[in-house]
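Excluded from the complex is one protein chain; the other protein chains are retained at their positions.
== chain A ==
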Amino acid sequence: MSSASNSEFTLPQSAEEGAAFAGANWPPLATLLAGSTGLLAGLAWAAFGLVSLLLPDVEAGDWSQTRNVGAAALGIAAAIAILSLGAPWFGRVGAGLRKRAPWLLLLGLLLTVWELATAKFGWLPLPFFPPPQAIVEVYTDDLPKLAASVWASVKLQLGGYAIGALLGFVTGVSIGWSVAVGYWIHPILRFIGPLPATAWLPIAFFTFPSSWSASTFLIALATGFPVTVLTWSGVASVSNAYYDVARTLGAKPSFLVLKVAIPAALPHVFVGLFMGLGASFAVLVVAEMIGVKAGLGWYLQWAQGWAAYANMYAALIVMSLLCSGAITALFRVRDGLLIWQKGVVKW
């Protein structure tokens, strides 16, 4: 009892405490205010759903998923509204939704405008600007081909990237560590490295036995150059003091490379791996568009040939999710390995 009455008369000592203090006194009002953006987001999604369901599609339109999209939008609207109003009772899900409420609001508004401008009033010319339901239709009707393309791209990308990253890492460590290796490799690196990997496409496609091996080579090349340069610079910039310490403690050269140079260079290596990933995506798509008869790049090319613009947008969305996912995965690995570093960028 006495402690409770004491705390009532204690002034808040910080902004957070002040907010908690205010919140503790008027929970209903604070809850309503914090939930209002979520409520608006729910309304925006409801508008999208109602527009889809109630207004007729333009005459040229022939979309099988309009009703499903409308119904799904209403369902999402209801979920957003309930979760944001009842956020305190939904724990982490509720808190996460509140944090994202402004984005959900914007998305709901954009989808409504998009739906109106394409499917309902035809303000935007049709084959080039498909409505949301046309893209959803691609995912329901053309899933096998899309999935096969995704699998082909992922295989090609992973293989080429792994080879390039591994070779780049080994080359970078060797150049950074050994003067003799540096003497021979450095000029080659300077001559070939800056060349865009796509410039090799014509040569690669007739010198390699298959377009798949040619593309793997090109992706590996695009990945390998930044990884090599940054690994090298990482190894070269390791402070001599670390080597002195290790040597006085009895370290042999192999220990100096594996347990001093490489861990100290890892932050640089990850910058190289990140840059290599970006460069390799570009090569992957170009290679698939030009030579490989599979993958998302090929799918894009194919969709354009048939003027299937909805398929293009659908493939672009999938590609974006894949690339972003790959970078997220790389950053996860980095955060795990470089847990000792302070202030790393959160992706």
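Here is the rule we go by: a contact is a pair of C-beta atoms (placed from the backbone, for glycine too) under 8 Å apart; a residue touches a chain by one contact, two chains touch by 3 or more; residues count from 1.
To be clear about the criterion, contacts and distances are computed from a predicted model.
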item	value
Candidate names "Redoxin domain-containing protein", "Aldehyde dehydrogenase family protein", "ABC transporter" or "NitT/TauT family transport system ATP-binding protein"; UniProt protein name, chain not shown	"NitT/TauT family transport system ATP-binding protein"
Options A:A246, A:A294 or A:L316, residue touching the unrepresented chain	A:A246
Touching the absent chain when the full complex is considered, from A:A47, A:A165, A:L266 or A:V292	A:L266
Sole contact to the chain not displayed, among A:F90, A:W114, A:F208 or A:F255	A:F255
Those residues of chain A which, in the complete complex, touch the missing chain	239, 241-242, 244-252, 255, 259-260, 263-264, 266, 338-342
